[in-house]
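I have a structure I would like to understand better, so I am pasting it below and will then ask my questions one at a time.
The complex appears here minus one protein chain, its other protein chains still in place.
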Amino acid sequence: MPEIILEDPDGTFAMLRDSVAAFAQRFDGAKSLRARRGAGRDLDRDIWSAMAEAGWLGLMLPEDLGGAGLGLSEQAILSEALGRALITEPLAQLSVFSGTLLAGAEPGAERSRLAEGLISGSLVVSPVWQTTDGGFAVVTATADVAGVTLSGTADLVVAAASADVFLVLARSKDERVLISVPAGSDGLSVSERPTVDGATLAQVRFDGCPVAAEQVLARGLLGNDLLDDAIQATRLTLAAELAGAGSKALEATVDYTKERVQFGKPIASFQAIQHRLVDMWSVAEFSCAAIVNALERLADEPGKPAALAVLAAKARAGDAAVDITRKAIHLHGAMGFTDECDIGLYMKRAVNLNATLGNPAQLRLQFVALERAA
Amino acid sequence: MPEIILEDPDGTFAMLRDSVAAFAQRFDGAKSLRARRGAGRDLDRDIWSAMAEAGWLGLMLPEDLGGAGLGLSEQAILSEALGRALITEPLAQLSVFSGTLLAGAEPGAERSRLAEGLISGSLVVSPVWQTTDGGFAVVTATADVAGVTLSGTADLVVAAASADVFLVLARSKDERVLISVPAGSDGLSVSERPTVDGATLAQVRFDGCPVAAEQVLARGLLGNDLLDDAIQATRLTLAAELAGAGSKALEATVDYTKERVQFGKPIASFQAIQHRLVDMWSVAEFSCAAIVNALERLADEPGKPAALAVLAAKARAGDAAVDITRKAIHLHGAMGFTDECDIGLYMKRAVNLNATLGNPAQLRLQFVALERAA
Amino acid sequence: MAEQQDWNSLSDTEFRKIFRSWVDENCPMRLRNMRKQRPVFDELADWYHALADKGWLSPVWPQEYGGMGLNAAKHIIYVEEWARLGCPRIPDHGIGLVGPLLIEFGTEAQKAHYLPRILSGEDVWCQGYSEPGAGSDLASLRTAAVRDGDSFIVNGQKIWTTLAHCANWILLLTRTSRDEKVKQKGITVLLVDLTSPGVTVRPIENLRQEADFCEVFFENVRVPAENLVGEVDKGWNLAKAVLGHERIFLGAPSRPEVALSRLEQLAEARGAFADPAFVARYARLRLDLYDLGSAFERFAKQLRDDGTLGADVSVLKIFCSELYQKITEETLDIAGEEARFLDDLPTGNGEVDAMNLYLDSRALAIFGGSNEIQRTILAKAVLGLPS
Partner (left out) sequence: MAEQQDWNSLSDTEFRKIFRSWVDENCPMRLRNMRKQRPVFDELADWYHALADKGWLSPVWPQEYGGMGLNAAKHIIYVEEWARLGCPRIPDHGIGLVGPLLIEFGTEAQKAHYLPRILSGEDVWCQGYSEPGAGSDLASLRTAAVRDGDSFIVNGQKIWTTLAHCANWILLLTRTSRDEKVKQKGITVLLVDLTSPGVTVRPIENLRQEADFCEVFFENVRVPAENLVGEVDKGWNLAKAVLGHERIFLGAPSRPEVALSRLEQLAEARGAFADPAFVARYARLRLDLYDLGSAFERFAKQLRDDGTLGADVSVLKIFCSELYQKITEETLDIAGEEARFLDDLPTGNGEVDAMNLYLDSRALAIFGGSNEIQRTILAKAVLGLPS
């Protein structure tokens, strides 16, 4: 089955894949997802701790913050494997996105505390910055005689109920600042809605939530690339997870159609089914090739070529995973339409990840606008 | 194979179909098209005369102008049959469009002369009104001491080299007028370009071309529906021709794939080919149903419902014929890629008709704009 | 009880008006445009009884059995108005399947016993056709019925049995003899009481996590011989026959119609109609739906004129199910990041159940014969393509 093909001289990638496979033996992805969904929870804390123990949460964080100091290639291989195994805890947001912001924040005690907690799994650090249309939320930090307070609303917050700390992107006068807000702070409220893949997304409201000086992790975020870097890294992570999910859904469908007999033959022997499976395999191959291209551009041609490549990779992997899993459902027949069959969980997961941080249509438009910009 | 299904209590439709079948025995469509293309001509005058003798050119013209006084249903059945037989002389423009304009023009000697000539085939009456983008050409009628003259340029003129008379839609001050201009008039020039289906479209230039009072056939065309009626009737005619061409291309492909043996079996026995053929058949059925719906709306609900139905029918029939003939080429294999095989002529014909008076994307937008207009 | 009238003698317009106005007045608003495609009997009981009292529960049963006795043309109007008013689908296996089967092939005793109990809601039926190894290839079913004195003993398993957990009777296709050459031979139709010892019903949740179908297990279930319909070993054609003209409704535009209205609602709320790229995609879907209406009417007319339909009618089901999917996919696309939510999307003017419809739209292309099977049937039946 298609996978991200990278040279692996020291065996790091093989090791990462093996460690996910071993992990999936302990924590079955589909079973865990159903359990979390049944409980209405947004994060499985046991799994999260185990992921921390595996060293995955701080994979890309620099070593001076306690991380492994690895790069996006390692992250992509890891996330692809997690996607295959349907391990759906929100690593992309809670580790890659939050981690990139922390790595780029100003050195200080709070930053060190959060990084350490993030890496060890003891702190769930959830980023807060979007509206439901994917744009920037308006959360404003205002200073008066009583001190600085936050007000405003953000959406699409993952693991909000489980979060220990919110990493809030706020406006303060003309600049954008990054603020750490402990869960349970005064004036902070959270309301959750279920996601299609059995977790939740929350609206987080700040109503005069007090902020101490040491909670401000970074300033001047309009003028630098930190946020763009975080979005880019997260998109590539999501692309890899989508590629893994798509590839696994294809594999499951190939297996199913080889076994399922109708009219005296396995349905995989019917030409119409075969061609459909080949088309699914093709887009899976293209996803992996697009991700490899993005990783190479990031290494060789940072800037515009890399930005284009990441947009293309997320768009392709999202389109492919959604397309593959839809067809997979169909090829599983009535069985595919049941909740008991794991294939539906892959489809729902693909729908969520595909819509996260830009769906393919939006990303393609960004690509063209960027490419055609003088 | 799919066809336009209408109740035929007095057998008119069956008679029309039979007459086209007999006609096609005398004038083989593909052979005639190749001959005309080889000669670089825009009209086969012999075929045109024979079509006149068959009574087809004045089918919808009122009886008081010498026509048969029949309706769009008869025209649709006729054009569908012509489409099947690949009889490609531009009936839609030279009979339906020109005829509708003449029928709506003001009574007078010139109108009677043109109608008679159109019906008998002795005059080729070619409408002149468009630019290459399908919009209205700017041809201006100006009066000064020397009299009225025409100036301006129009495009997409069919049979311009063969035309005896041009039916020019011109601007005169604030109104739109219809003017008859004899071929060979002073200041009139014609330059032809080949069309994909082996005829030509011309640019017609008027450079101070004199116009006598009796050449003005109608005035005030901005305020009435004549032009809209002509466009609507022509679109439905084109839709029917497209439906006929698509249905025949499907039939030819079914026949070919039943005969063509590869790997010891007719290729029509392979499931992937079968499903492709079924999809071709489906859109052909939908084309015919859309045309029947348009004819019924025109009869029962003139105005907006009919206008919507005609837009839908032309869009569907165009999309279907282009899609069917593309697939037909492919299913004919290498043979389909040769000029010797008639299937390519059907494909080229479909491309031309589909792009005439609005391609499907444009027509769909018009549909939505009209439907959503308060 | 029921109002009797020769509905077929009315003009289409008259009938449509009479039918529509009574239904609109009597079908409770809480049941209109339900999120569930198939509500269970208990949710609908009052509306069910109201229809039965009016004599309008069974559109095609002859009036002597308490139906309306509608011909195909009037039946289409019945279904169209039903959809237009957003009325819920009622548990319809008794009305649509068991009733017509018994009326055509049942004994007088069977008719006298079962038909009134369907109308009264006392019996709620389900349909036991599919098996784990016999889905698209229905003829290979294996649930066995063996004659034992004045009974049959049934062993085996059915699956995808819609709403079996809310039914008390099942129309069961069983195998009574094995002839591998012609698998359709040796199939027998039995009426089986689901409360019989040895029957186990296990609901299965679908993608929307609703239990609308079940597995049904039969372990030495004793079925009285008088519950046989027709003859032993000759049940196949009988089971097929009652499908009749109802196949046209699988391709009726109502599902994509509902989905498109939701797409429009969301698009209005999110400002998508100001984006020409959306409008172009919307236009394609809108025209597909419009043309599906024209194609539906083409077959409806044939049904009105000839009283019968060919295999070609399944083109509607293929087009309809694929259009339904395209519309729900577009709805998720314009939802952007909100496509991640399972619950309904607020619009300021009602909610849009984008994900509910998206998930539901997966079903129609699978059930009732997958679109692949339908295409293969069309290839042979309509285009005469070789095997």
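Each chain carries a letter (A, B and C) given by its place in the written order, and its residues are counted from 1.
Here, contacts are C-beta pairs under 8 Å (C-beta built on N, C-alpha and C of every residue); 3 or more make two chains touch, one makes a residue touch a chain.
Just so it is clear, the structure is predicted and the values come from calculations on it, not from any experiment.
Visitor: In the intact complex, which of the presented chains make contact with the chain not displayed?
Guide: In the entire complex, chains touched by the missing one are A, B, C.
Visitor: May I ask which residue of B:Leu178, B:Leu201, B:Leu227 or B:Ala321 touches the chain that does not appear here?
Guide: Touching the chain that is not displayed is residue B:Leu201.
Visitor: For the chain left off this view, which of B:Thr132, B:Ser189 or B:Asn224 is in contact with it?
Guide: Here the residue in touch with the unshown chain is B:Thr132.
Visitor: For the chain left off this view, which of A:Ala183, A:Ile231 or A:Ala361 is in contact with it?
Guide: A:Ala361
Visitor: So one chain is hidden, and I want to know which residue out of B:Glu7, B:Asp174 or B:Glu340 touches that hidden chain in the complete assembly.
Guide: Going through B:Glu7, B:Asp174 or B:Glu340 one by one, B:Glu340 is the residue touching the chain not shown.
Visitor: Where the complex has a chain not shown, which of A:Ala109, A:Ala146, A:Ala213 or A:Val278 is the residue touching it?
Guide: Within the whole complex, the residue contacting the unshown chain is A:Val278.
Visitor: Can you list where chain C touches the absent chain?
Guide: Chain C touches the chain not shown through residues 275-277, 279-280.
Visitor: Which chain B residues would touch the chain omitted from the figure, given the whole complex?
Guide: 130, 132-134, 156, 193-197, 201, 261-264, 270, 272-273, 326, 329-330, 333-334, 336-340, 344, 347, 351-352, 354-356, 359, 361-362
Visitor: So that we can see where the missing chain sits, which residues of chain A does it touch?
Guide: Chain A touches the chain not shown through residues 5, 254, 257-258, 265-266, 268-269, 271, 274-275, 277-279, 281-282, 285-286, 288-290, 292-293, 308-309, 312, 315-316, 361, 364-365, 367-368, 371-372.
In the analysis below, only the chains that are shown with their structure count from here on.
Visitor: Going by the average position of its CA atoms, which chain sits the greatest distance from chain C?
Guide: So the chain farthest away from chain C turns out to be B.
Visitor: List the centre-to-centre spacing of chain A and chain B in whole Å, with centres computed as mean CA coordinates.
Guide: 55
Visitor: Would you kindly tell me how far, in whole Å, the mean C-alpha position of chain C lies from that of chain A?
Guide: Chain centres of chain A and chain C, defined by C-alpha means, are spaced 40 Å apart.
Visitor: Mind checking the centre-to-centre distance between chain B and chain C? Centres are C-alpha means, answer in whole Å.
Guide: The separation of the two C-alpha centroids amounts to 44 Å.
Visitor: Chain A: which residues touch two or more other chains?
Guide: 270, 272
Visitor: Among the residues of chain C, which ones contact at least 2 other chains?
Guide: Within chain C, the residues that touch at least two other chains are 372, 375-376.
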